[in-house]
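One protein chain is absent from this view; the other protein chains keep their places.
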Amino acid sequence: MGGAVTGGPGAAAKVAARGLNCPSCGAALTVRAFEHTISVVCGSCQSVLDAKDPNLRVLQRFAQTKRVEPRIPLGTRGTWRGRPYEVIGFQRRTIHVEGTPYSWDEYLLFNPYAGFRYLTEYAGHWNDVTTVRSIPEERTAGRPVARLGGRSFRHFQTAEASTTYVLGEFPWQVRVGDSAKSRDFIAPPYILSAEETEGEKTWSLGEYVGGAEVWKAFGLPGSPPRASGVFANQPSPEPGGERRTMWTLFLTFVGIVVAFAAWRAVQGSAEVFRQSYVLGPGDDEPFVTQPFTLGGRPSNVELRIQTDVQNGWAYFNFALVNLASGTASDFGREVSYYEGVEDGEAWHEGSRTDDVRIPTVPPGRYYLRVDPELPADAARSVRYTLTLRRDVPGWRYFLVVLVLLAVPPLKTVGRGASFERARWAESDYPPAGLGGDDD
Amino acid sequence: MTRRAANCPNCGARIEFLWSAAVQTTCAYCRSVLVRHDVDLERVGRVGDLPPDASPIQIGTEGRYRDRSFLVVGRILYEYERGGWNEWHVVMSDGASGWVSDAQLDYAVSFLVPAPPPLPNVAEVKPGYRLQFKGATYEVTVVTPARYRGVEGELPFEYWDKSEVFFADLRTRGAEFATIDYSEPTPLFFAGESVGYDDLGLRNVREFEGWGAR
Partner (left out) sequence: MRHVRYAGYVLYGSALIGLLGAAEYRGWSFLRVNEVRNVPRSVRDNPGAYRSPYSGGGRYMRGK
C-alpha cells in the first residue's frame, strides 16, 4: 500500500494516493483521505471494509441493496470557507418521530491540512458542520439550554439517529445500523448537536447555509433543491433585532405625535362666539348672528350645536360668511336623538350634540347665517346653543395616525411570529394547536 | 546558528541536531534510537518501521503559536482503537519544548506543566472527572488506551520501546486542552489549547498527491 516513508532520505516525497481492490467483488476502490480512512464502502458491492486491515477485512457485507445518488457526487472538489475540500463520504441518517421516518444526508468533506467537516442536507436546508472540542455548559432545569462561546442554544429535539445508508470513506468505523442519541440545540443560524454512543459524547456546531452557496462552491449543475418548510436553525426573515428596531422607531414616532398633541392641547382654542336660542315648531325662520372676529392663520372653526331634542330631530343649514369678501362656507347639519325601552332594555339612538369643523377658514370678520328647521309635526320647542371655537385640534386624526404607524411594526412581528411557529412545529415543543407529540 | 553534529555509533551516518537540548534522537538511516550524553551518542535500541500516516506536519516544519515561532524536531506516534495520532515535538523560539498533537487533523498545542494540580491515578480517571487549573475547570472527555508505535527525531526525554500507555484528554468550556500521560510512574500533565490549522501558520509541510500546496 502507498503512503510515504516518514523521515529518512526522501522525506519530502508526496503522500501518495492508495490503490486498493475490494476483497468481496474485486472492484477497484478509491481512497481519497490517504491514511486517515478507517472504513471504506465498495461502490460496486456496497460492502463496508476495514481500510486499516492489510486484507481489507469485510466489516459489513452488502450493507445495503438500494442505491442512493448523493446530491454532491463523491470525489467532487469545491472551494469552501476559503480552501479546497473534496467530498469523500456520504451518510444517510434516519430518526423516527411518532412512527414516521425522517432522513437527512451528511456529506463528509476532506482537506489534507485542515481536516474534516460536514455538509448536511434536509429538505433543501443545508448546514456547514464542524466538530466542537470545548464542552458546552448545559442547563437542564426547565427547557434545556446549552451555552457555548457566550451564546445560548435552546433545546430543539432529542432523537435516536441511525445510519441507514453509507457510501465512500470515513476516518472512523461506520456500519449501516449504527445508532446514536442525538440532541439538537438551536440559536439560529447555528445549531449545536450532541451525539452520544456508549457514554462518549461528541458535540458539533452547524451553521445554516443556502443551497445556492453549496451549488456554487462545488460547481454543481442545475439548481439546488428547493427548501421546504422551516428548518430548526434557519434564520428568521424577521430577526429579533429588527423587531426591536421597528418598535423603537414606532415609539419614537408615537412620542412625536403625543408631544405634538400635548402642544396642541396646551395651546387651547379660543371661543369666538356663543349664543343660545329657542326654536319653536313652525318658527323656522333663518337669521344671522352678530359678527365676530376669526384671528390667526387660516385654520379651522369648530361649530358645536348643543340641543335638547327628545325623540325628534332638528336640522340646521349654516353659512359662515366673510363680511369683507362675501365668501361663505355653506353646509347642513342634523341633530337627532331617540330613546325608549323595549323588552325591559333601555335603548337610545343618535346624539343631542353635534360637533363639526369647518376647514381652512381665512382670518377676518365673519357672521353666521342660520336656517333652522323642525319636523312638520313637532310638538315641542327645541332649545339650542351654538358655540364657535377657532383652531381646534382634530383628535381623530391623531388617533388614525397612531394606528397607521403601528401597522408596519405589527406586520413585522406577525411575520416573525408565524415563521417561529412553523420552526417549532417540527421540534419536541410544537406550539399549541399544531399537533405533534407532547413528550 | 551552528547546529551540533555527531556521528551515529551504529552506522556512522552524520546526525545534525536541530535542537541543542535534545535528549534523544533517532538515526534516519539505521533507525537506531540514540541518547545523548554530552558529546557522545549512546545507541539504546532500534525503532521499527513507522506505519505510514498522513499528517501534513513533518520534521522541519515551521510554525507560529501565539507570540513564538517554532520548529518541529521530533515525534511520538501512537495508535488506538480509532486510529493513530502524532505528538509532534516542537521547539519554540525561546528554546522551550512543546507538543503539537495531530489526531485525524484535529490539532492542539500543549506544554508540560512542571507543577501540575493533583492528578487522578489510572484507576480513578474516567470521563467526567474534573480538576481545576489556572482558573478553568477541566473535564476528562476520553480515557484512551493507546499503543506506542514509534518515535522519530529529537525528543526532550528518553522515550522508546513503550507498549501500552494510557492517556486522559481533558477539555474546558473554552478552547483549553490538557492531557494526562500515564506512561511514566508519575503521571505527566500537559496543558494547552485546541487550534485550527490556520492558527499555526505552518510552512514546509508535506505535500499530497492530487492537492496543491496547503
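The first chain written gets the first letter, and so on, giving A and B; residue counts start at 1 in each chain.
As a working rule, contacts are C-beta pairs under 8 Å (C-beta built on N, C-alpha and C of every residue); 3 or more make two chains touch, one makes a residue touch a chain.
Since this is a predicted model, take the numbers as computed values, not measurements.
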Fill in the blank from the handout: Within the entire complex, the undisplayed chain is in contact with A
Completion exercise
Touching the hidden chain, out of A:G177, A:P298, A:G340 or A:G414, is A:P298
Exercise for the section: Give the residue, chosen from A:G149, A:P375 or A:G414, that touches the chain omitted from the document. Expected result: A:P375
Exercise for the section: Check each of A:E242, A:D308 or A:E420 against the chain that is not shown and name the one that touches it. Expected result: A:E242
Completion exercise
Which of A:C25, A:A262, A:V278 or A:V356 touches the missing chain? It is A:V356
Practice task
Could you please point out the subunit A residues that touch the chain left off the display?
Solution key: 242, 245-246, 249-250, 253, 256-257, 260, 264, 285-288, 297-301, 313-315, 317, 319, 321, 323, 326-332, 334, 356-361, 367, 369, 371, 373-377, 391, 393-394, 397-398, 401, 404-405, 408-409
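The criterion applied here is as follows: only the chains that are shown with their structure count from here on.
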Practice task
Please work out the Cα centroid separation of subunit A and subunit B, and write it as a whole number of Å.
Solution key: 51
Handout entry: Residues of subunit B touching subunit A in the complex
Key = 26, 28-29, 50-54, 56, 58-60, 82-84, 104-106, 108, 127, 139, 141-142, 152-153, 171-175, 177, 194, 196-198, 202, 205-212, 214
Exercise for the section: Would you pull the subunit A residues touching subunit B in the complex into a rising list? Expected result: 1-9, 11-12, 14-17, 33-36, 38, 52, 83-84, 111-116, 131, 133-137, 147-148, 171-173, 199-201
